[in-house]
Structure formats: C-alpha cells, structure tokens
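Shown here: the complex without one of its protein chains, the others still in place.
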Amino acid sequence: MRNFLTYGLRLAVLAAALGLWQGLSAAGVIRADEFPSMSQTATALWDLLTQSAFWSAVGETLEGWALGLVIGVAVALLIGTLIGLNGFAYRSAIGVIEFFKAIPVIAILPIGLVLWGATLTTKYALVAFAVFWPLVIQVCYGVRSLDPVVRDTTTVLQVKGLRKFFTVILPSAAPFIATGLRVAVAVALVVDIVCELFGAGSGIGERILLAENAGPTQYPQMYAYIVAAGLLGIFLAGAFTVAERYVLHWHESQRAAKDESQIRGYPERRRLTSVAQLSPGGTTPRTPRCRPARA
Amino acid sequence: MTTPGKRPGTAESVTATPVVSLQHVRKVYGGAAGEKVALADITFEVARGEFACVVGPSGAGKTTLLRTLAGLAQPTSGEALFEGTPLRSVPPGIGVVFQDYGRSLYPWLSVARNVELPLRVRGVPKAERTARVTEVLTSVGLADAGRSYPWQLSGGMQQRVAIARSLAYRPDLLLMDEPFASVDAQTRFELEDLILRVRQEFGVTVVFVTHDIDEAVYLADRVIAISKSPGVVTEIVDITLPRPRDQITTKADPAFARYREHLLGLVMHR
Partner (left out) sequence: MAGNLATRVWLFVVLFLVWWFWSAGSKSLYFPPLSQILKSVWDQWVTGTARAQLGTSLEHLLVGYVIAALVGIGVGALLWSLRYLRDATSPYLYFLYVLPAPVLVPAAMTLFGIGFTMKVVLIAFAAVWPTLLNTLDGMSGVDQVKLDTARVLGVSPAGRVLRVVLPAAAPQIVAGLRNSLQVAIILMVVSEWQASSDGIGFYISNAQQSFDYVGMWSAFIVLAIIGIIANLLFVAAENRALHWHYGARAVEGRIR
C-alpha cells in the first residue's frame, strides 16, 4: 500500500516539476532565447532517441568509458594485489597512492592534452588514470582485510598459494573491490564526458558543445543530451548494482538488504558506510555498502 | 511455588498500585509477508520494589515485551499500565538497559557525558549533575572512568556505564533486555551481583528479561515464563530463596536446583 502511495507521489512530483517548467516558459518568465520550454526539450529528446546519430554518440562515449575502465581496473587489480600482499610494499606505497589520489582529476586534463592532444587516447588514458587511484587503494584494503579467523581456518585446511588467492583472498576482498568499482564506474563517466567537453574525442559531451555553439535553436537538443547523460549515468550505476547483487549475493551487505524483516527486534547492524568515504586520509579501511557514488 | 497474579516481593500492602501492569497485551506485526503475532496474551503485574525476571525461548517476543513495557511500542490490543496510567509514550520514570551496549552508548560522548545526558535533559543544575554522575559511577565501580570514551572500555565496563546512565535520574522502574548476554561468564556474575546491590541501594523496581534460567532464578523475586510465539504467560514462579543472594551458596541450595529444573522444563518444552 505504501508502495503505491510512494510511486504516485513520485509521479506527481515529476508531473508538477515538468508542468511548472512548461508554465514558466509559456508565461515568458523563462526567456525562449535562453532556455527552451519543456515541450521543446521533451520533443527533442524523443526525436533523438530515434536518430542513429544519437546512439552513435552514446556509443562513442561508452567506448572511451569502457576502454579507460578496463585498463584502469586491470592495472589497479594487479598492482593493488601485489602491494596489498606485501607489508613493506604497502607501507611504502600507500602514502604515494593517497597523494596521487588527492590530486583533482581535472588537473590531469592539461597533461593529457599535452601528451596526446584532443583524441580518443586522451579520453581513455585520463579515465584509466582517474579510475586507478581510488580503486587501487580499495584493492589493497580488500586484500589486507582478511578476517583473522578466515586466515587461520585457511592455514589449518592447508590451502596455499594461488588457490588460496583465488578461493579465499579474492572473494574476501571482493566487497571492497566492488565498492571501488562502483565509484570507478561513475568517475569514468564523468571524466569521459569532461574530456569530450574539451574536444578530446567525440560523444555526448561533444554533442552538447556543438549544440551550444549552434545557438538557441539547438538548445532543446543541448538539454536533451544533458538529460541523456544523466540517464546514462543512472543506467550504468543501476546495471552495476544488479551485477554486484548477483556476484556478491553471499555477502552480508546483500543479505541484510534482503531480510530487513518485520520483526521489530533490532536488525543486525550492517556496516553502513557511504561509498564516498573511501579512505578519508587515514588508513582505516572502509567496508562497502549499497550507495551510489561519484568522485 | 506457582501463583499467577499479584504478589509483592517486599512487605507492601496488597492494595498498592503495581508499578507495571499488563492486561491481555497482544502485539501483532503486519507486513508484506503476512502477520506475525509476537505476543498473544500477556498478563502480569510487578509490585513496587520487586525484582521480576522474564524468561522464554528465543524468538518469544521478549524484546517486544520490553519495548511495550517501556512505552516504545504500543500494544495492538490489551492494556499496558505504568503506575496505573496507560503507556502512550515513554514516561520519565523509566530506565532501560539494552543488550547491545555498543549501540546504546553514544560514542561521541565521554562516559561522564553519557551518564550526564538524562540529567541535562531534565534541567538538573550543573553542580548537582556532577555530583550525581560521580555517585552513580562510583556505585557501579567506575569512579575513575568518567573521562574515557565508552569504546575504550571493556564490554562489562560499558554495560556498567549503561546501568549507571539509566540510574542517574532515579527511575521508578528499570527495564533490562538481556543486558548480560553479550559478556563473558565471569563478568556476568559480577554484573549480576552489581545489579542486586544497586537495586538495594536505589530501591528501584526491576524487570529483567533473560534467556538464562540460572540468572533468572538467581536474581528474581518472581520469574515470569513466556512461551514461544505466539507469546503467552506460561507460569509465574515465586522465588523464595533467601536474600542477600550469593553466587556460591545460593546456587548450592537444593531449592535453586528445583526452581531451575522446573523453569527449564517450562521453557524447553514449549
């Protein structure tokens, strides 16, 4: 019952917001040469969805996103694991990693432009770079966070070497890695689109730029692309959550989410940690939780 | 040995208002998965100064019962009275000690500030607050722990802080929800003796929920046995073991074993 009410309210809010927009445009409060009306934007969005030009833009954005993500994730997993497993390496490297992580992603844009100009390479190189630092920290934490009881059990069961890595350490680290990946997915999209906005590569960001340059007649298209960018972000985040739920179905954070039952005792407290809380300067690891994030 | 109904634990007039009175209390939780009857029909009373223990198997709705007694939850039907008036919200004269001290004590406040909080809220002036905090912390054996933070203390000590906090404002009724379940056995014995001592000192009525039969028999004037869901009162057992109780001699008393056997039988067969 509560669900119907909630959905109803949500629709009502959306309808009210859109109606207000249209009303303000029609009344001239929003000037037509500055900001398109709701109906224009909606029409533009609808039209876009049927044009192949739109979908190829989406494809181009996703191309840079995917390439950069794959590279960044692969390198982070590799290096993070190697560093995490060795105490000396970890203590040596963690300061440097935190240092680089603190550098704003935007600072690297000029470097990328210097090295590769305004090309696809810049896009995915920058995405990979931006994704690497927070993720490698999470991988380190994950690998190092092995529960002492699990570790001792593994030793007693005589599980060693590579098998130990794949059957114990990696799954144990998986929740941390998942948290890092969720951030990575979002960060990758932001960096990707920022690059496009600066002419490095084509895609949604590029189209927004072109529409803006073309003047007020193209503003509906511009805003339509903006909405599309947001929807793309939601889609990717949602897809990730579904994948995470599937892969990590065994982990408590996923189990607890399912059985918040009606029994009003006190549900077992989950480690509720915002994803955005990735290593706030300290070295206390953060356990994962279901919350979307952006760098 | 068994009598449902009013029996004062001390020499009080039978007509005095019981501190707690539950009449046919029923608590049902609805939800998408269907109804769950946590408590079906709970009826008992607790007289002033009495130490009553509530025992039952796991899942018997003991926590629900405690929350109802505190006014944190309202019964679906039936009456829950505190000092003769129905509980609509949490009255100021009640103290609660939860099982999970880690979640109940506020980690951003020191021990002294945690204990002081209810006094601040009640507008007690500063000098008196400090005096009371010191007094109550000394009663629980933590006179020097005021400046520490709860998480710096051991489990047993944290629970003492929780007890001190709930006694700071001199409640008429102290409700305890399996308070010693999360500490080790040795510490549990110490805390049991502590609560008996503190009950004497402050003259407070106690309703103590536990799954530990030994503990219930050791502490109580009366033990109220609750059945598994849907919860009803199976039996109320008067404990006439001599006071003051002692961990060694009381538990060596043959009467202790008889009570224990009887209650264990009740709890395990339902």
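Letters A and B name the chains as they come in the text, with residue numbers starting at 1 for each one.
FYI, a residue touches a chain if its C-beta (ideal position, glycine included) is under 8 Å from a C-beta of that chain, and two chains touch if they have at least 3 such contacts.
As the structure is a computational prediction, the values presented were derived from the model and not from experiment.
> Thinking of the whole complex, not just what is shown, which of A:A173, A:V194 or A:L248 touches the missing chain?
Considering the complete complex, A:V194 is the one touching the chain left out.
> Check the options A:L115, A:V159 or A:V247 and report the residue that touches the missing chain.
A:L115
> What does the interface between chain B and the hidden chain look like in terms of residue numbers?
Those residues of chain B that touch the unshown chain are 67, 70, 72, 89-90, 92, 94-96, 98, 100, 103-104, 106-109, 117-118, 121-122, 149, 151-152, 165-166, 169.
> To test your reading of the contact rule: which positions on chain A touch the chain that is missing from view?
Missing-chain contacts on chain A: residues 6, 9-10, 12-14, 17, 34-35, 88, 91-96, 99, 102-111, 113-115, 147, 186, 189-190, 193-194, 197-198, 204-205, 208-209, 211-212, 216, 219, 222-223, 225-226, 229-231, 233-234, 237, 266, 269, 272-274, 276-277, 280-282, 284, 291-295.
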